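Here the complex is missing one protein chain, while the rest keep their positions.
And then chain A:
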């Protein structure tokens, strides 16, 4: 029974990683850029949702929508201001810029509102305990899992069935050739950032509801874990991010469940190293050629 409970714990933790990893992996898939500011966009989304709920007294869905829209705008701004001028620069320059942007968002937020944590009001969503054979499942964790799956399907649909998705795949394949074929590469990349950041915003609000406590540095660890999840599944592959996130959550829960709770984060990063050594393309990396 304890094992099943641990699996349930792991899946709800993993859904959060998966939700953040979806945006991560998508941006990487299109522009080959590891956006280290992704975790901080997630944090901003969480705060937008918090202020929407506490100051304007809106419900869950308007708050979620508001956070997604604000994060989409923020994502596009980041891309236009920080990454676009470096489009032809070396990879390392872009990576360092991403870290700079991440720190700017974190400490900019601290400057604006202080570093003290906030607690999400418990009235946003009903929180019910569901007991099945001695295993406790939280209604909110079911919601997170549901939202992650729905967003993943939506993302797959956008990428594979719509015009903008086609443009994204073209840009990811060869940006120069895409430009010659009349695709507006800049707009396509902006759209990618908008969608990826909106996902981070949604994850932020859901994280706030599920874990209550939010603070300006909350994006760092989930951001890193989502990165591990994305690499685990194969960075750039959307279902890979989902599976990678869930796996990472379950592994962490099992490690804690065995009594090695202090090794939890260590194990996550050992997995990252092992994957990079033995399967650099990730678990889903081999079969899928198109990385979107």
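Criterion: contacts are C-beta pairs under 8 Å (C-beta built on N, C-alpha and C of every residue); 3 or more make two chains touch, one makes a residue touch a chain; residues count from 1.
Please note the rule applied: contacts and distances are computed from a predicted model.
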Worksheet item: Can you tell which of "Extracellular ligand-binding receptor", "Spore maturation protein", "Phosphate transport system permease protein" or "Cytochrome bo(3) ubiquinol oxidase subunit 3" UniProt lists for the chain that's not drawn?
Response: "Extracellular ligand-binding receptor"
Discussion item. In the complete complex, the non-displayed chain touches which residues of chain A?
Written reply: 2, 5-6, 9-10, 12-13, 110, 114-119, 122, 127, 129, 131, 136, 138, 211-213, 215, 217-218, 221, 252-257, 259, 261-262, 264-265
